[in-house]
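Supplied in C-alpha cells, the structure appears directly below.
All protein chains but one are shown at their positions in the complex.
Up next is subunit A:
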Amino acid sequence: MLRRTLIALAVLFAAVVIVLPVAAILSRAFAEGVGAWWAAVSDPETLQAVWLTVLTALIVLPLNILFGLCAAWAIARFRFPGRRALLILIEIPFAVSPIVAGLCFLLVYGAYGPVGGALQPYGLQLMFNLTGIVMVSLFVTCPFVVREVLPVLQVTGEDEEKAALTLGANGWQIFRHVTLPNVTWALVYGAILATARAIGEFGAVSVVSGAIRGQTMTLPLQIELLYNDYNTTGAFAAATLLTALALLTLVLRGAITAIHPAHGARP
C-alpha cells in the first residue's frame, strides 16, 4: 500500500512538473498544424538564430576540449603551487548565476571596462557580438570536460604513460596512444554536456549579445523575442528544436552511461 502510494506520488510529481511542460511545448508548436510549424522554423530570422547558435557551439566545442584536456592533464599528473586554486576557479562558473556571469564580462570586456576600453581605439569590440557570445559560453561550460576527464585520469594512474615514456614515446605519442584512449568516453560525455549547455544558455548570453535582431540572436534569445512579439507558434516551434536537442542529449548520456557505467549518475 505504502509502496504504491509513494510510486504514484513520485510519478504524478514527475508528470505534472516535468513531462507536462514538454508536452505543452509540442501542443503549442503544432497547434496550427505541421505546415505552420515548418513555416515558423524556416523563418529567415529563426534560421539566422539557429546558424548563430550552431556557429557558437562549433567554436566553443574545440576550445572546451583543448582546455579541458590541458587542465585535466596538468592537475592530474603534476603538483604545482596553486593547483587547488586552479581547480576551484574551474568549478566557480557552476556557482555563478547566468546574469551575474554576463555582467562580469561586460564590466571587463565592455567598452567601459579596462580591457574593452583599451582595445576600443584599435577598433576591436568584444561584447555585443559573436566574440562576446563565445566568451560567456566558454565561461558557463568550462567545468564540464575537466569534471569528467580529471577523475578518469586520476583513477587510471600514470604507469602506462611512464612505460610509454621509457619506451621512447614523445609527449604527443603518449597522449595520442595511451592517454586519449583511456579518457575518450569521459571526454565525449563532458563535451556533449558542455555543447548542450552552450546551445541552450540564455541569461549570460542575453546580457552580452546586444540582441540585435537578425544578427546577434541565438536560438534561446530568438524564442524570447518571438514570445514577446506574441508570435506563439514561432516561439514554440523554435522551442521544439531545443527540446529535441535536450532529449537527444539525454539519450546520448544514457547510451554512454550504459556502455561505461562510470559516467553519468551525477548531474
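By our rule, contacts are C-beta pairs under 8 Å (C-beta built on N, C-alpha and C of every residue); 3 or more make two chains touch, one makes a residue touch a chain; residues count from 1.
Following the convention adopted for this analysis, contacts and distances are computed from a predicted model.
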item: Identity of the absent chain, which is to be given by its UniProt protein name, from "Sulfate transport system permease protein CysT", "Nitrite reductase large subunit", "ABC transporter ATP-binding protein" or "Cytochrome C family protein"; value: "Sulfate transport system permease protein CysT"
item: Interface with the unshown chain - residue positions in subunit A; value: 2-3, 6-7, 9-11, 13-14, 16-22, 24-25, 27-28, 63, 66-67, 69-71, 73-75, 77-80, 86, 89-90, 92-93, 95-101, 103-109, 112-115, 135, 138-139, 142, 158, 161-162, 165, 170-171, 174-175, 196, 199-203, 206-207, 220-221, 223-224, 227, 235-236, 239, 242-243, 246-247, 249-250, 253-254, 265-267
